[in-house]
Structure formats: structure tokens, C-alpha cells
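Omission of a single protein chain aside, the complex is shown with its protein chains in their original locations.
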Amino acid sequence: MAVVEYQAPQSLEDALSILKKTDIKSRVMAGGTDLIIQTKSQTAEPVRVVDLKHIDGMMGYTLDDSGLSLGPAMSCAEFTEAADIKAVYPGLVEAAYLIGSTQVQGRASVGGNLCNASPAADTIPALIANSAQCIIQGSQGERTVAVEDFVNGVGQNCMADDEILKRITIAKPVTGTSDAYLRFIPRTEMDIAVAGAGVSVTLDASGVCTAARVAIGAVAVTAILVPDAAAALVGTSLDESALAAAAAAASAAAKPITDRRGTAEYRTHVVGVLVKRAAKIAADRVKGA
Amino acid sequence: MSEAKEYKYIGQRTIRPDGYDKVTGKANYAADLTLPGMIWGKILRSPHAHAKIIKLDTTKAEALNGVMAAATFADFPSVSNEAIQSGEGATDALDLGRNILARDKVLYHGHAVAAIAAKTEAIAERALALIEVEYEVLPPVMDVRDAMKADAPLLHEDLFTQGSAEQPEKPSNIAARHEFKMGDVEAGFAEADMIVERDYYSPTVHQGYIEPHACTVNYNKDGQSMIWCSTQGHFDVRASTAKLLAMPLGNLKVVASEIGGGFGGKTTLYLEPVALILSRKSGRPVKMEMGRDEVFRASGPGSAARLTVKVGAKKDGTITAMKSTMAFEAGAFKGSPVMMGCMTSFTPYNCPNVYCEGFDVVVNKPKVAAYRAPGAPQAEYAAEMAVSELADKLGIDQIDIRIKNAAKEGTQTIYGPKLKAVGLVECLEAARNSPHYQSALKAGEGRGIASGFWFNVGGQSSVTINMNPDGTGTIVEGSPDIGGSRASMQMMASEELGIPLNDLKPIIGDTESVPYSQSTGGSRTTFATGMAVIEAAQDVVRQLKERAASLWNVTPEQVEWQDGVAINTAGEDKMTCAQICAKNDKTGGQITGTGNVNARGAAPSFAVHLCDTYVDQETGKVDVVRYTAIQDAGKAIHPGYVEGQYQGGAVQGIGWALNEEYIYSKDGVMENAGFLDYRIPLASDLPMIDTIIVEVPNPFHPYGVRGVGESGIIPPLAAVGYSVGNAIGANVTDLPCSPPRVLKLIQGKN
Partner (left out) sequence: MTKIHVTTSINGDETEFLCEPHDTLLEVLRNELGLTGTKEGCGSGDCGACSVTLNGRLVCSCLVLGAEAAGAEVGTIEGVGDADKLNVIQEKFLEHAALQCGICTPGLIVSAQALLAENQNPTEEEVRYYLAGNLCRCTGYDKIIRAVMDSAETMRGEA
């Protein structure tokens, strides 16, 4: 893509009417940390960038008894500084915190990470583990899509060219619930995930798991929800054999490729290790809290 | 010449004289110069790893509005095979020209094919897409073993193996064979009680300097030209460019900008001759910058290497034989540092029976350039891994076996001379006594120790010190400053003159302002340019004494110079440098001191590194938990910058050992041409790098200096590699120790 026009609408309606134009392609932009890299070529298809950051509601959040309602373009830096969000969804916050460097954090957003739909996106397994909902606004009106159904291909999401993700909502978790996100990279920062795991667990007073959601990333075309891995945890006290069974289920569900970031067998193995470890961290958070 | 004495400046941690500009963003690097009327140059690069160029037509591109010139190989006047001085060795002019712009073949993905200059970068980029090129695609050769096969596709029909026993009849991808030997290795192995023989692999890696190549050039209609670029050797840039463009040397001024890292990779050139052609044709100054992916794809990485090492020792640890056979990838044109690999492999050892054989092999990758002690990291990695394994098998401590067999003063080297005074034993003993070595490993951790040797070079440097009427002065030298060497020049001159540090300002002159100096590399700057600085400063002192003598009406022999002051021994008078200089116009004119050396007596710097790693056995991830770099500096002029060389070399070596490698598709396209997937160490990946400066003075330098810039990158490969193997109980052979490889070794054991 080559950027030939820049617009910064002040309202969602203005943004949507720009997207309806058919002269050249439009791309919405939040933090821009993926989009700007994709627009480096002068000889590629001309594109109009529509900056969403000046629109009310795209940048802030509310957190109350109904849960979290998140502006998709809010920077990860601000998102991860919100102690109240971290107290309720520590795994989602740690996933958002892993995106890039401090500099990238200053711009990148949870919504942008989701919409960019990289198979290795860090926020998506954590969003899935938390049963996030995507509120989409188009010219036909508003619709809601479960986050595990939002991404439908490599770099592809379910929105039409004239739709915008306007809000991400996550219901308040029931008591005794916490989450965790782990990713594997060869260094300590900066790398794209070789494998990722987002886990949410609910424990009863005696430490038995009554509910769980396990999602894995970077090991398939999209992040995937693994019901079998969750099932392996439910009804157990997350002992070694339950964790091992969850890990095995995650590895079995993985359909990774071999590329410059890892081999298929390596990813298959490591995603299981991550699920085990993330489940334990989530459980420890419940008990510690 | 130098005994342990109290120096006024030498050995202090002074503030570098160019520091203010560096911490304020004022220092000007290669891409920071803009000239009036400047236009932008861009390069069209080959989409194929190996192909013949059937047709190349820039007409349509040149017709685009805003395009002002185009360049191809045809714009080089006929280039022959003569050697041009480049970096640490001679470069074939034809090879250099064909690498800068392809002639009849493209030999790597990203190989420059043509260039365009236009009024904006955007127009230049669009124009590239209008250049018409027709290729006949050929199968690429991407691995040294494939390249050496008899039926391998050939990169060059005119390349015949140098150094083979019989005169070769057919061309080959093997450009050269080298052989070095001492004693009788087979007899030595027969004496051995324990032998280790293994194959090792080190991948293609990049120096990773953060500043991409860039230049701004101007070609005047009268033939006078100027190149502004970051380079380790601006005289080499002048020589190579003048040769390729058939220009007299005197018509070409090269100004060395500040340089954002070189490590050997900026001892050659890529953009400057092309930019000059575009400037000549357009009548405008031209700026060219490489993007980061171009740096990876089309500058000069370090050679990949395959080695087989065999070492043997008696039960008591006496090493009886050492042998290494190695093949280095040169990239698209001949000239890998395999010969230096042969010369350095076993030099830390006093073993009478040594044999090294090395092959220089072309493959369809970018032509390699020097990378910090070129050839030694790969060669000594394999040697040190084998020696470490030998020690473990014999139940001998890693440091003990190295001390027992250590090279010392008088040890015969495989490449000819006997070593003079060296500090390997001192480094090994410092390692043994270090808090690091004394500390116990924790569960899951492993430890590695390795030695490193690099010759260091001397060579030509020229310096003038121009004194001002107020007693301050300028040190004009010709060694581009890649690491803070100006500070040491200032210190050495101030030490000789005895005047305050900040009264002397070191600058790097352009090729028209300073006499010839060899490039910055080979760890030569503090040593050789330092010697020239000292000589120039002593010349200034001699002249100051003469002027004082004439003012006092005594002979120069009656004047002493102490702490920046002339003392009349025949009377009571004293005169400061400033007081003398204030009268220079009356006593014979302003004072200039010169130093001109072709420095001999460069002394090797031995290094010993210790590394502890922790390995996550479920994922194969390696963390460096503790690291100590010990090295002999002879005399550390500025300890802070000497430590910096140790630490920087160590971390480059850590990256090489853990995660750095060029990853290629089967079509020969590099898949990780960026800092995202070419993984150099981050601040968060590392602990502090502890350093120990050992000082065994070099008797051939006035202050005892040994070059230190290069040796530090050699030990980390084996220190890390062996540490990982030690942690998991398996033999590491292939670098890098990336998590998938380490996990495979772990799983292979179970």
C-alpha cells in the first residue's frame, strides 16, 4: 500500500462516510505500528488512511460491575497503566504489555492488534480466554461478534470495508476467576510470538476448577479456542496430570507452520508448555487474590 | 620503553572530546548531510539469487518526470583485475565493480542491478519499477557443501582454485585452498590418549551496525568531486572510487562523517561510486541511503563456515596434535577470511603438531566483508569447543588444560613468527581467580570458558599537531573514529606535551587535509595512529624547546620540558607552552608537529571469557546469567573505552552464539532481513558484562598498547556454546543455539 491521503475524522459517522467512498481503498488506523510498515512501498496500491484517534469513544474505557468496555484505539501504554483493569484482567493486560517495545506500546492498541489479525497477535488468545465481544459499527447499523469468530484468516477479520470496530467489551468475571497470558519468544522482548497461550480459570473455594477457557496463538492460521484443553482442567485441582492433559490437548489442536520464527514441531511442543504454565499462573492469581 | 609509572592522563577515565555532540544529536553521520539542489538516488535490486542478465533498459525509467539520471555497470570505465587497497587486504577491482553494480550476472538476491537519481525519494522509487530487466534464472547455490561438489552450478566461469596441488583445468566455486602446518599431526594423534573429532557449523551473520550505509556526493563539472560517507577508511573509499571511475586521486575528496558502527563492514563500499555517477550525469549533488533490509541483503555479512576439528592429548592434558579443516562462504565473489581462520584456530596453544586446511568458496549470498577479527570467531569457536570437550573427557579443569598448553613468549605460531611477550597465561589466571569462576553454578546452569587470539595490525598512519598562538592545538589524524579513539589520541598527546587535555582537540581530517592513513580496523588505531600522535607530539615538544632556547639565548640541549613547561637549565627561567606559542610568529612561525609511521610491532591481544547460562529444559530457551570478559590490553589508555570494546565484542559474540543467523528460503531469498527477525541481543537479554583488563605491556609501543577491538568477539561463541552443552549434558556443534536447536539436543538425549 502507498498512502496518498490522510483523514482524521472527529466522529464515527464521519469516519464511516469516508469508508463508503469507492475512489481508492481506505484503511482505518489506530496506533499505526502495523499499518505504517505495510504502507512503505511507493509503487503499491494507493490507499487513504483514516485516523480513528480523534473519535470520542475510540480511546477511553469504562470498568464497572458490568465489566470492561474498551475503546479499541487506546494505546497499550495507557491500557497497561490502568491498575483497575489489571486487577480484574491481569492476563489480558500482560498480553497487551508484550506487544513490541516501550515505543510501540506508546501507539499500538488492543483493537489494532485484534483487527490486524496476525496469527501471532498477542492480545487475541487473551481476549478469547476472557470471552470478549466485538461491537462493530457499519452503515447498516451495529452488530456484535464473539472475539473467537472475529478473525477469519491470516491478516483478515470479519468486517466489511465500510465497518469499524468501535468497542471491545468483556463481562465482569465471576468470583474466583483470573487469567494469564504467556508467549514464547527466543529473546526477552521485541520478537513476534512463536507460540502464545491465554488461559482463564475459575476455582471454587476448595481450589477445584469449575470453569476454564484456553486459547492458543501463533500455531494456526488464527488464534483458536481449545475446548478440550479447558475440559482437561475443569473438575480438577490443576494438578500435574491435569496440566499435562491440558498441554497435550493444546498441542493436539495446534496446526502450526514452519517459518523463520520456528518449526511446526517446535511450536506444537511449546504451546503445550505455555498452556500448562499459564493455567498455573492464573490459578495462583485466584488463590493469591 | 615503558615501565610501570604514574601517568598524568594515561589510564584515566576522561570525558571524550567529541562527546558533547554525540549526546546532543549534533554529531553528523552519513545520512545527516544535505547540499543545495540535492537529489535522491535509489538502487534496483535483483529478485533472483542467481541469474544471467539478458536485457537491461533504463529508458522508460529515465523518461519519468523528475528523474535526472540512471546508472548501470556500463557506466564504469573498463575495470581490470588489479588490486585496490581495501580494509585489511587487497580487493579485486573487477569483483568490487561487479558487486556494486552487476555486470552480466546477478549473484545474490538483492544484488544491485541499476540506479536512478530523482528529485524525491518517492519518484526515484517509482522509476525503479519502470526499469526493464530480463533474467535467465539459474539454480542458486546456497550452502558451502553444495558449492564444492563437482557438478555444482558455477557462479563464475573465470574462477579457478588458487593454491591447489595441480593447475586446475576447470573453473570451480572453490576460489582458493590454503594450507598451514607445523610438525606432524598424524604422529601427534598416535601419541594421544584421548582424541575428540567433531564437525561444527557457524552461520552467516551480520555486523549489525545500527547506522545503514549512506552517502552524499557531489561531482563538479570541472571533475572535482566530494564524497561524504561513513566509512572505516576514507582513503580506501577514495582509492576504490577513483579506480572504478578512472579518476585521478587528486580530484576526489572523501570526508569521513561520524560513523554509526562498522565492525569491519564499512571497510568496503557499495553506494559511493554509484552516487558519483548519478551526480556526474545529473549535475546535482546526490544522496543515497540503504534501508535496513538492503543492509542485510546487500552489504557484506560475516562468513558462514563448516569445520571439522580434531584434537588429541595425553592423559595428563598435554595436547599432542591439533587439526582443522574448514570451508568458508565468501558470498558472491572470492575472498572470505578463511586464511585467517587457519592462522588463528590453534594459536592460543603451544602444540608442535598443527595442521589447518581452508577453502574459500563462493555461494549465491552477498559478498562477505570483514567482521571483527575476520575468520577467527568461526575457527576458534570450533577449536575451543573441541579442546573443552577434550578437557572434560580427560577429567581436567578447563582453565588448567589451557594454562598447561598455553602459548607464551617464544611459542612458534603456525603462520611463521614466534610470539613475543603475550598475556594469555595472565588472562587464564585472572579467569581462575575471578569471583565468577569461584562461584558455584545453580541448578539448570552450565559454564563455558574459551580463549581467543587475534594478531592486531600496525600499518600506516599520519598525524599533524598544529599549535595555535594561545598554546592550544589541533591533532589532525586520519583514522575514522568508530569507538571513541579520539579520546585516547587526546590523552596520548596531552601526556607527551604535558598540557591540559582540553587544550588539544583531535579531529579526523578528510583525504585532502591529512596525509595517508590506513583504515580503522585490525585493532590498529590506538596502537599505530597512537604512535603517530606520540611522534607528532614529541616533534612539537622538540620545536617548543627550540623556540624557548632561542628566546632565552641558550641551546636547545639546555632546555628541559616538564609538565607542559620549558625549563632553562642554564638559568632559572620557565615558560609555559602558551607563553612560547604567543611568540611563535617571532621565533619562526606557528608550530606544526608531524608523525608518520608504518607501525611495526603490533602485539596480539589474548582474551579469555567465562559464561554461565541457564537453559529452560522444556523450551530450549537460553539465558546468559553471568559473563566475564578478560583480555590483555598491554596498557589501557582509557579504561572505560577498553572495557567497552570487551563488552561490545562479548555481546556480539553472545548474539552470534544464541540467535543470529541469515535464514534463507530454498530460492535463496533471505527471510529475516530486519532487526525483528535477525535477532541481536537486547538490553533485557543480558546481565552486566564484567570485565578484567590484564596489562602485559607491548614492548614495541611507547605506552605498551595492544589493540583490543577485535579479540573480544572470539571467545563468546565457544564460551556460550559450551556453557549450553554443559547445562543440558549434550554436545553443541551448530550455531546458533536457538531454542529449537537446543530443544532438539535435549530431546535427543532422552
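Order of writing sets the labels: A and B. Residues in every chain begin at 1.
One rule holds for everything that comes next: contacts are C-beta pairs under 8 Å (C-beta built on N, C-alpha and C of every residue); 3 or more make two chains touch, one makes a residue touch a chain.
Since this is a predicted model, take the numbers as computed values, not measurements.
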item	value
Candidate in contact with the missing chain, chosen from B:484, B:521 or B:634	B:484
Touch criterion as defined above, residue of B:591, B:651, B:708 or B:724 at the omitted chain	B:651
Residue among B:73, B:228 or B:641 touching the omitted chain	B:641
Chain A residues that touch the omitted chain in the full complex	2-6, 8, 31-33, 36-37, 39-40, 42, 49, 51, 53, 75, 77, 100-104, 106-107, 188-190
Absent-chain interface as seen on chain B, which is shown	13, 15-16, 19-20, 22-29, 31-32, 34, 122, 207-212, 258-263, 289, 291-292, 482-484, 638, 640-641, 643-644, 647-648, 650-652, 674-676, 680-684, 686, 688-689
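Simple rule for what comes next: only the chains that are shown with their structure count from here on.
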item	value
Computed distance of Cα centres, chain B from chain A, in Å	44
Sites on chain A touched by chain B in the complex	41-43, 184, 186-192, 194, 259-263, 266, 269-270, 273
List of chain B residues in touch with chain A within their complex	122, 125-126, 128-129, 618-619, 621, 658-659, 663, 671-672, 676-677, 679, 681-682, 684-685, 738-740, 743
